[in-house]
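Right, one structure below, let's go through it.
As you look at this complex, bear in mind that one protein chain is not there, while each of the others sits in place.
And now, chain A:
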Amino acid sequence: MNRQYIIRRLLIAIPSLLGISVILFGILAMAPGDPFEELATNPAIPPEVRMALRAKFGLDDPVWQRYLHWFAAMMQGDWGFSFQSRIDVDKLILQRLPVTLIVVGASQILAISVAIPVGVLAAVRPYSIFDQIASTFAMIGFSLPTFFTGLVLILVFSIQLDWLPFVYRADINATGWAFYAEHIKQSIMPVVVLGLAQAGTLVRFMRSSVLDVIRLDYVTTARSKGIGERKVIVRHVVRNALIPVVTLIALQLPAVFGGAIVTEQIFRVPGIGSLLIAAILANDTPVVMGVTFVFACLVVLFNLIADILYGWLDPRISFR
């Protein structure tokens, strides 16, 4: 693994982060309406004060100057102040971020551990009954919108069977094992909803990737050396087939975070997704911008990780 490759990837990530910040700021700047509208409707604040505030915050400056100010502030960790919660946006986001990362991470682990065996088994015997059933279910999984799966799971497991709670609670008053048990119990449905949607896509990726690799000559060589079929698949085929899948998993992440927003909203998980929706419904612009920027950073970060992993898994890439 050469260092040059990692540095090059890092240097590519920076302009894309800058570009994203330009796009986000551009959307905000183009948007009609005034950030001080809240003050305009407030009778206690005279118009002169509002104008002075406008001048102070540089709202009458040219766009590029406002962008530079905004960007400099974001870089220094000054993300603004939430109108609604009355605390700093970065603190608010940091409070909520771990929950989202845990839910998304757990659902990815679930999706990967379901999808890889199923995809490999389907590809080893293409067009068999198992393959057809797996492909059909993968298609169903990837056509089911997360909000509908979530509601159906609530209907079955919370309302009909009464096994699982459908509201995620952060304030569980239990200690020790009971605390963790409750947490796991209430996380099952959000994680499953998000994981299954992801697994459908991954099964299709994995299947086609294994199908590509399994025809290669080195697999035939391995077989002709008398290595058992099981070992050929696990040690020789799957390892190489996983390489493109790693990239595809990272490229899917924008969609996963989108799914997380919906899932958090349905199950009322206190993550940044539900924070985004709540902020939108409460017209809390600093929080909306902050959360969107965090999502963008996460996507760029995971793309970077995937690129570096890809170079590590497939050394041919990093020497190009």
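Criterion: a residue touches a chain if its C-beta (ideal position, glycine included) is under 8 Å from a C-beta of that chain, and two chains touch if they have at least 3 such contacts; residues count from 1.
Heads up, the rule we're going with is that contacts and distances are computed from a predicted model.
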item: UniProt protein name of the chain not shown, from "Peptide ABC transporter permease", "Golgi phosphoprotein 3 GPP34", "NADH dehydrogenase subunit L" or "Spore coat protein JC"; value: "Peptide ABC transporter permease"
item: Selected from A:6, A:20, A:188 or A:305 as touching the chain missing from the view; value: A:20
item: Which residue of A:151, A:188, A:211 or A:248 touches the chain not shown here; value: A:151
item: Sole residue of A:5, A:79, A:295 or A:310 that reaches the chain not shown, by the stated touch rule; value: A:295
item: Interface with the unshown chain - residue positions in chain A; value: 15-16, 19-20, 23-24, 27-28, 31-33, 136, 139-140, 142-148, 151-152, 154-155, 159, 251, 254-255, 257-258, 261-262, 265-266, 276-277, 280-281, 288-289, 291-292, 295-296, 298-300, 303
